[in-house]
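To keep things clear, I will list the structure first and then write my remarks on it.
Of the protein chains in this complex, one is absent; all others appear in place.
Showing chain A:
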Amino acid sequence: MSSSVDTIRDLALQDYKWGFVTDVEEDRVPKGLNEDIVRLISARKGEPEFMLEWRLNALRHWFKMEREKGEPKWANITFGPIDYQDIVYYSAPKQKPRLENLEAVDPEILRTYEKLGIPLEEQKLLAGVAVDAVFDSVSVATTFKGKLAEMGVIFCSFSEAVKNHPDLVKKYLGSVVPHTDNFFAALNAAVFTDGSFVYVPKGVRCPMELSTYFRINAAETGQFERTLIIADEGSYVSYLEGCTAPIRDTNQLHAAVVELIALDNATIKYSTVQNWYPGDKEGRGGIYNFVTKRGKCLGKNSKISWTQVETGSAITWKYPGCILQGDNSVGEFYSVALTNNRQQADTGTKMIHIGKNTRSTIVSKGISAGRGQNTYRGLVKILKGATGARNYTQCDSLLIGDRCGAHTFPYIDVRNSTAKMEHEASTSKIGENQLFYLRQRGLKTEDAVSMIVNGFCKTVFKELPMEFAVEAQKLLGVSLEGSVG
């Protein structure tokens, strides 16, 4: 099959299409990490005292962790040492940091988002999608704020939330992912610069998809955003995030934290299409994506559903999980993770069953191509009080070529004998016979690969909102080009 392999390999050399750099003046703090830097960040953002204390507390804890153990070593990934003193922890486009309307946003930044296909101007918006855009460290614009406010929905940058809704922030910040959770969560808590904040009041069904696009632009900076979503009793919200970054030959660190809280009868649906720069085909450059995402189903009958499509980043380390505390609460995790060239992904989920009759579903689809390494790591834990808990896990790997790897580490910890657990796993390879079959029907090799992979991912894609599903399919096609080898 050498010639079809060659064709696929050629396609793999396709360039990353989101790798441009936008030329804007930056306001950045000096490199390095210490208490003064954290004070400076907090001051730049005009934060109240409680936030500064919270950050400093996290920073001290992080220093302790760094001294004692450094980064967590258990994941199935390898990377060189990260010099945390060689990173710029705050970079913002130089202008008024808080903007009342889009006219005040630097046109260069608006053009960047346009290139990325994110129409920020309200009249061009896809009907029903409100967008928050985070450029390097700062949220530059949130659309549809007015319309949402009429319904009592708060959708704003984290910085604004700290100023305008300090009680909500104080109550929930760190309540799902405390700064002591892990090394990167501690780092994020100390230096996070912005992110999105959502509050949906009791009984409100958020009338549109809420969406954040994250863009790393500046060199030598890390991006540390923090997202907090609170769905009050009986409410519903669907939230989407997308991410891209310029091509740079050095690695950049992205360490985000996302916390979701669902109260009684509330539902949160969180979808991610992650396409940070993956590095070149030799593995130079690319984003180190160390992310902690967790949702807490605090109330009874609440539901949190994670859907992720991870195609970018040199390293992906993330385990969006659910703490199923309320009785009858439901957690879901649908994931597609693709590693091509030298990309490494160690991703999966944690489902912690605490309440009675809690249910969780895990569907993970890992695709490895080139020399990519793809690991599923999942924990399903049924605690003593979780009578009647159920979990269904399906974990499939697809290999393209013979130089990649797929690994699976499912941990199951059951402490209540009434639990029902199901686990299914499969590993398959795109075979020459499948490709030949499709080509014999007239499809080009790349279309054939894309069709097989899309079929493989179907059960996850159908969980995505329509326009995102289309984007995800295209992205997968591009990320895979030239991958059979």
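The definition used in the following text is that contacts are C-beta pairs under 8 Å (C-beta built on N, C-alpha and C of every residue); 3 or more make two chains touch, one makes a residue touch a chain; residues count from 1.
The rule is short, and it goes like this: contacts and distances are computed from a predicted model.
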| item | value |
| --- | --- |
| Name under which UniProt lists the unshown chain, selected from "Glycosyltransferase 2-like domain-containing protein", "Assimilatory nitrite reductase (NAD(P)H) large subunit", "Xanthine dehydrogenase small subunit" or "Component of SufBCD complex, ATP-binding component of ABC superfamily" | "Component of SufBCD complex, ATP-binding component of ABC superfamily" |
| Identified contact with the non-displayed chain, of A:275, A:391, A:445 or A:479 | A:445 |
| Interface with the unshown chain - residue positions in chain A | 1-4, 431-434, 436-445, 447, 451-452, 454-459 |
